[in-house]
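Below is one structure, written out as structure tokens; comments come after it.
== subunit A ==
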Amino acid sequence: MAGGVIAWITGKRSSLFSRYISLAALFIDFIIVVFIYFRNGINLDKTWLIEYNTNWIPRFGINLHLAMDGLSLLLLLLTFFIGIIAVLISWKEIQTNTGFFHFNILWILSGITGVFLSMDLFLFYFFWEVMLIPMYFLIGIWGHENRIYASYKFFIFTQASGLLMFLAILGLYLVHGNNTGTYTFDYQQLLVTPMGSAMEMLLMCGFLAAFLVKLPVVPFHSWLPDAHSEAPTAGSLILASLMLKTGAYGLLRFVVPIFPNAAASFAPVGMALGVIGILYGAKLAFSQTDLKRLVAYTSVNHMGFIVLGVFAFNELAYQGVVMQIIVHGISTGALFIIAGQLYERMHTRDLNKMGGLWEHIPVMGGIGLIFVMASLGLPGLGNFIAEFLTLSGVFKSSILFACLASVGLVAGTIYSLRIMQKVFYGRQNSEHKMKDLSIRESIALGSMVIVIIYLGIFPQAVIRTAKPSIMKILNIKEQSFDSKTRKVDYELFNSVIEKEVSKAEK
Partner candidate 1 sequence: MTRLDFLCLTPLMIVASAPIIIMLTITLSRNYKVVYGFSLFMFLAAFLSLFIVLPNTPYRIAPLFIFDNFSILLLGAIYCASFIITVLSYIYLNHQGGEREEYFIILFVATLGASVLVTANHFISFFLGLETLSISLYVLVAYLKNRNYCIEAGVKFLVIASVATAFLLFGMGLIYASTGTMDFKEIGVSLTSSGLTPLLVAGFGMMLVGIGFKLALVPFHMWTPDVYQGAPAPVTGFIATISKGAVLAIAIRFFFDVHGYQYTALVIIITIISVLSMFTGNLLALKQTNLKRLLAYSSIAHLGYLLITLLTGTSYGIQAAVFYLVSYMITTLGAFGVISILSICERDAEDLEDLKGLFWKNPWIAIVMSLTVLSLAGIPLTAGFIAKFYLVLAGLKSGLWVLAISLILNTVISLYYYLRVIKTMFTVSEKDYKLNISFTGNLVLVIIVIGILFLGILPSFLTEIISGFSTIN
Partner candidate 2 sequence: MVTISMEIQILFAGALFLTGLLGLLVRRNIIFMLLSIEIMLNSAALVFIIAGSHWMQADGQVMFIFILTVSAAEVSVGLALILQMYHHYRTLDADAINRLHDKKENEK
């Protein structure tokens, strides 16, 4: 069924009525997923909610295996939601070649959908790549001044890392085949691949390369600001809200369960990378003058939390990661939309040329305020839940990193408020007469506001759905993880302090 969904989207080729068609397509998809969500609301502990499996290239043991569990269900909801928004907001922005534009958008979305659903590694890689080309077009054709450079950079970065993952997938395939005799790309079977630790590390690095670049994690992030700032609004939106999430999803779905031991030994590095991402992203965000670049760096900052959480290996942190995936999609997406709409009105992205806009566009200001607050993690909005869960999960496994990441919260405050200050507060710098949000824009942004507040107040909706998937991942992890080798950080911390104190007392 879900397979049919994808085929159906891809079938939607460009046409002159593309806006309506794509809107309708996404809407129907959204409804379908919502329907699945509610139908399965009660029994979420099945392995898969929906599964579809058929041979594709039997010669290599490649199957067309799609399956959906709570995690992918949530991500699909996000995908289609953002998809609809993306179509809505580019209604007026994109005037040239709309047909092809929407073709690209749908194509990207179906690639992303595929990534979230594939249970066959080959298929996964396949979808992983499928979303790149249309994104390249999206940036390269409808982007801003420096679009060509940005699109190249985006493409080459992601493709290069993707190819490394490809190599790792093949490696995994061969290792599995050599050790068990069955050559297959199937996720379930590869989960139990026996392998030596050096091999595991090597293969994991291949996967990590792709996911970390996609996320992106410092120092692989440098494609992101360019791609984000040059892409059209819908492009930035999809890039930030969805495409980055495929990296996070990959970490959760593949890296941790398939390479539990290697992931465990990589964890300190991973967490350090996360923290660096948080701090470095915040720092760069603060120094930008281009609004979209600024928001792009906030993504680096927020994605740091995801990496941090993934390598904390506990349920709390994972819930936080899932939450972060969703709320970051919405809040950063909304900031990009706002940036796009400002650009539409002012034809600049330069913060220094903005200011005092509240007077003219209070509604946008208000919405901007909400998302700025979301990005700095204000309680009551979804981001807070995400950050809180992640950090408290991280705290359980590493106090040092949790504390450092918390410093990131302050940094987040600094750059977020800067947006507010530069754009909406202060004296007006330009003579633009601006219109406030149109109804279409209000619907788009308004629904995002509702979602983000809803998630802040009723996060259980997400937590409950994601729980079975997360527990599954963690179980796999636990089974093969020798818990004796590592003492829980907290206890270690406690004992060290007690020792110190008793020393001091003597």
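The candidate set was assembled so that all candidates are chains of the complex that A comes from, given by their letters.
Just so we're on the same page, a contact is a pair of C-beta atoms (placed from the backbone, for glycine too) under 8 Å apart; a residue touches a chain by one contact, two chains touch by 3 or more; residues count from 1.
Quick caveat: nothing in here was measured; it's all calculated off a predicted structure.
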{"item": "Touching chain, any copy counted, for subunit A within the complex - options 1 or 2", "value": "1"}
{"item": "Residue ranges of subunit A touching candidate 1 (in the complex, touch as defined)", "value": "55-60, 97, 122, 125-127, 129-130, 132-133, 136-137, 140-141, 148, 151-152, 155-156, 159-160, 163-164, 166-167, 170-171, 173-174"}
